[in-house]
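Left out: one protein chain. Kept in place: all the others.
Which chain is which? They are A and B, in the order written, and residues in each are numbered from 1.
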Amino acid sequence: MKPDITLTEDEKDCLQELMNVAYGSATAAITEILHAFAKLSIPKIQIINSSELKTYLSNELNLEVEHLVSLQQINGTLCGENMFVIDKQSAKNIAYKFGLEEDEVNDEEIADVVLEITNILSSSTISKLAEDIDTNVSFSAPTIKTLTSVDQLKNLFISKYQKVITISTELKFEDLDIHGELFIFTTDNSIVYIKEKLNKILDEL
Amino acid sequence: MIINTNKFDVICNTVDNGIILINKNLEVKFWNRWLETRTGINCKDITNQNLKDFFPQIDEKKFIRKIVTALKLNSSTFYTPQISKFLLNIELSKVADKVFDEMQQSITVTPYDIEKELAIVYIYDTTILSEINYKLKEIKEEVEEKNEELKLLFDATMEAIIVFKDDIIIDCNQIAILKTTNNLKKQGIAF
Partner (left out) sequence: MKILVTDDSKMARKMVIKTLTEILGDDVEIHEAQNGQEALDLYKQISPNIAFLDLTMPIMDGFEALEKIKEFDSNAKVVIISADIQKLSMDKALQLGAFNFIKKPIDLEKMQQILNKINELDK
């Protein structure tokens, strides 16, 4: 019998709440480092067919303006990928907040700042989520691209999976005009694992 | 064969990458053999010294930030070779085929002791991968240049040129477009 890789409403609600707490923790970490104040948004969770991933990304990402995309692999029983998307101007504004001067901010420095934010966000969020569902994760070094089209992202093996969970949250510092989005993608086996853990939590309530 | 019973020493000094134990003030507490052989700096000479005294070109602000972040989050931070070519400038001893003067590196900064503010810096030599990337980039630029030249020739001729692949038009020059458009107009076909 094929394992069930859909989420019930209760499971989705539970995951959303766990993500809320995890992301709150991550945002607090960033704001401490940047000495700023972020507006937290409600995490959006969807389960889509793996064949629809590209369409999903085309709809979610507004690539008319130059964007930087940073990807980081998550390793462990809960495994998958983080994707942090940010427009170039927002990335520059983060660089200034990191203490870089106008003449120090070039493409390389901006990319490095985005990589660092990705790492901070993803390690805080996923580590907290992993802690709450009682599992361990580790992260590979993030990589970065400038994205003008979703076609630049190539997953030759996406058809191996049936479903993809997408969790998206916004990072917004209004006073600083910084706006980014974090996506977390996991697939079949991890979804089954997450379901088990979510149900354990729900049973205790 | 003499077996060294200190596993830590054996592992750290035989592994094929650099290992530094360092605090957030950049004071070195451990420097493994991989680094000794490649930098010529002995562990005993650099222990308790500031890394910047030996490598003044290090971006101190950025490095301290990465160490502090790793300790604060209790999670690794990284320098990716995509962006930061190297942390320690170690000259490569290559002779016949040398595209970079310094070793290209991937760096991971991992928290070791949060209370004592110590982190481990792992240094990986990614020169080979960087060289392959460099050569690919060169070839790509050559191909793009040749493409541009071909395009110029394509459009310079007075002859219409249409390129077919499996009965489908995959490319043509300006003259071909012009002549086709004119022909269609003459036949009263809107284009």
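As a working rule, contacts are C-beta pairs under 8 Å (C-beta built on N, C-alpha and C of every residue); 3 or more make two chains touch, one makes a residue touch a chain.
As the structure is a prediction and not an experimental result, all values here were calculated from the model.
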Visible contact partners (per top-of-document touch definition) of the missing chain: A
Residue of A:20, A:146 or A:162 touching the missing chain in the full complex: A:20
For chain A, the residues touching the chain missing from this view: 10, 13-14, 16-17, 20-25, 27-28, 31, 37-38, 40-42, 132, 201-202, 205
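Methods note: only the chains that are shown with their structure count from here on.
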CA centroid of chain A to CA centroid of chain B, Å: 24
Footprint of chain B on chain A - complex, ascending: 29, 32-33, 98-99, 108, 111-112, 115-116, 119-120, 123-124, 127, 139, 141-144
Residues of chain B touching chain A in the complex: 61-62, 65-66, 69, 72-78, 80, 82-84, 106, 108
